[in-house]
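All protein chains but one are shown in place.
On to subunit A.
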Amino acid sequence: MLLELHNIFKWVTQGGKRIFLLSDINLQVEEGEFISIMGPSGSGKSTLLNVIGMLDGFQEGEYNFLGESVHAMKEKNRSKLYKEYIGFVFQAYHLIDELTVYENIETPLLYKNIKSSERKALVADMLDRFNIVGKKDLFPSQLSGGQQQLVGVARALIAKPKLILADEPTGNLNSKQSEEIMQLFKELNQEGVTIIQATHSETNAAYGSRVLHLLDGRRDHK
C-alpha cells in the first residue's frame, strides 16, 4: 500500500456556511497503479491532488503515506516526505523562467543536497532519456509547450519519486503532444512509478488502470 485516504473532508467557510471542497473521500492506492481522476471543473480534482501531494491540508479524516500518518505530521516532516517520494507535473508547466532546461531539471536535486558529480550524471541520464540533450541550455521561453511539459516531467522524475501527481498535464497541449506525454506516462508506469493524474479527457483517462470520478467534492460511484 502506497497511500490511503480515510473519510477526508475539506471545506472553506463563506458567509457563515461551509462549502465543501472534498467530502468523505476514501481512496487506497497500491504501488504501481495508474489512476485517473475525472470530473467537471470545480469538482475537486486539483484539490484532491494537492491534498495527496501534501501541498494543502484538510479539516477531517486520515491520510497515511507509506504507513506514516500525514495528518498528524509537522510541516517540516511533511515537506521532507514529499520531497523524497512525490514528483509534480502541472498544466502550466511551472518551469522557472530564469533557469535553463538543464538547471530546471537539476533544481530538485539541489534541494536534496546531492553531490555535484552525481547531479551531473543524473541530469545527463534524464536529458538523454527524453531526447532533449540539444536543448539543455535553452530557457523555457525558447521551447514549445510540449517540450516544456517534457522538461516538467523530467524534472518531476529526476529525484526518483515513487509517486507522480499530474494536474491536467496535457491541458495546454495539442493532441499530438498530448499523446506523446501520455505515452511517456504509460512507460513510466510500466517501470513501476505510481501515477495519479487529473484530467478532463476520456482518451487520457483511458491510459490509467483505474478511473476515479468526482462531482462536487464527492466520489461519484455511478
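The criterion applied here is as follows: a residue touches a chain if its C-beta (ideal position, glycine included) is under 8 Å from a C-beta of that chain, and two chains touch if they have at least 3 such contacts; residues count from 1.
The rule is simple: contacts and distances are computed from a predicted model.
Hidden from the displayed complex is a chain whose UniProt protein name, among "ATP synthase subunit a", "ABC transporter permease", "dihydrouracil dehydrogenase (NAD(+))" or "XdhC/CoxF family protein", is "ABC transporter permease". For the chain left out of this panel, the touching residue among A:Glu60, A:Glu103, A:Glu180 or A:Asp216 is A:Glu103. Residue-wise, the contact with the chain that is not shown comes from A:His94, picked out of A:His6, A:His71 or A:His94. Considering the full assembly, A:Asn50 is the residue among A:Asn50, A:Gln148 or A:Thr194 that touches the omitted chain. Interface residues of subunit A with the unshown chain, by the touch rule above, are 50, 53, 55-56, 76, 79, 82-83, 88, 94-99, 103, 106-108, 110-113, 155, 159.
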